[in-house]
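Handing you this structure, nothing more for now.
A single protein chain has been removed from this complex, and every other one stays in its place.
Chain nomenclature is as follows: A and B, assigned in order of appearance, with residue numbering initiated at 1 for each chain independently.
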Amino acid sequence: MTDQIAEAKETIYQVAEDVLEKLAFLFSFREEERGPMDYGSAVVASVSFTGQFKGRLLMAVSSEMLPELAANMLGIEEETSPEEQRDALKELINVICGNLLPEIAGRKQLFNVNTPRILPSGEIEAIISDKNPAATAKLALEEGQCDLILYLDDAGPGVSLEPETPEP
Amino acid sequence: MAINILIVDDSAVMRAMILKSLRMTGLDIGETYQAGNGQEGLEALNDNWVDMVIVDINMPVMNGEEMIGQMRENPATADIPIVVISTEGSEARLERLREKGAAFIHKPFTPETIRDTMRTMLHLEEND
Partner (left out) sequence: MKHIVLVGNMKVGKEGDTIVTYALGTSLGLIAYDPVAKVGGLLHAMLPLSKSDPKKAEANPCIFVDTGVPRLLEEVYNLGGEKSRLVVKATGCSRPEGDNEMFKIGEKNYAVLKKILWKNNILLETEDVGGAANRTVQFNVSTGELSVTS
């Protein structure tokens, strides 16, 4: 299982780096060595999904990065509203999650990604203390940080993180 | 002739990004309408003259695949060109969408991809 988790983590990094660059014009660097972010000074989005496996992805971004993130995505210089900023983060996690699942599970699998939402701070702590993540990716952004945490629900029989083998 | 476009996506930021990309193409865009899910999308089609529909897959209330299915069953909307813009990675679902005649753009997209897809769908030459 260790190999699959390492693989899932690598996949999260690759997908997140690619989507951050293409959708939000943000360059990111891996920060494997640092501890988790301070979620108190971050905005955290969550998206749940069902399919071959069920679970959720959390994405935390330093609060001070949110205005740039939203302005980049919308392609504007003007200030963005707090609502636009939260909506931008929700779309970002949505695109990351939607690209991540087929990368992990293979393109023959069908997943449904639910509507992302911004987590209130109490709920973040409850999720983090409740169970161990399947994989965590830690990134440095230009002027902030970003953590991506993948949680998988208890897998039923025959369900694993192992990528699907192609059919002969 | 100006084309009227309906954009269906549950994210307002994504709808704004698609609209901005469309305006950058230089094509003659007429009225644009927006909807937050498939149900609202069908209602917008009912109320307005729309020449092209741009639709996401994963949405609450009614997803894009269901909306496209209902469009194709209704003679009034059966022939409207459809572009799906989604993160969708399932081969089976993409094949079902292709069978319904939808073009597909993968998220994250570049505005150039939207221009090129629009040119192909509207049968425009490269230099038009």
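Criterion: a residue touches a chain if its C-beta (ideal position, glycine included) is under 8 Å from a C-beta of that chain, and two chains touch if they have at least 3 such contacts.
Because the structure is predicted, anything quoted here is derived from the model rather than measured.
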In the complete assembly, which of A:Asn72, A:Asn112 or A:Thr136 touches the absent chain?
A:Asn72
I'm checking contacts with the chain that's been left out. Which of B:Lys20, B:Arg72 or B:His106 qualifies?
B:Lys20
Even though one chain is hidden, which residues of chain A still touch it in the full complex?
21, 25, 27, 29, 72, 75-77
Per the touch rule stated above, chain B touches the missing chain via residues 20, 23-26, 110-112, 115
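The rule is short, and it goes like this: only the chains that are shown with their structure count from here on.
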Rounded Å distance between chain A and chain B, as computed from the means of their C-alpha atoms
26
In the complex of these two chains, what residues of chain B are touching chain A?
10-14, 16-17, 20, 58-60, 63, 86-93, 107-108, 110
Considering only the defined contacts, which chain A positions touch chain B in the complex?
18-19, 22-23, 70, 73-75, 84, 87-88, 90-91, 94-95, 97-99, 101-103, 107-115
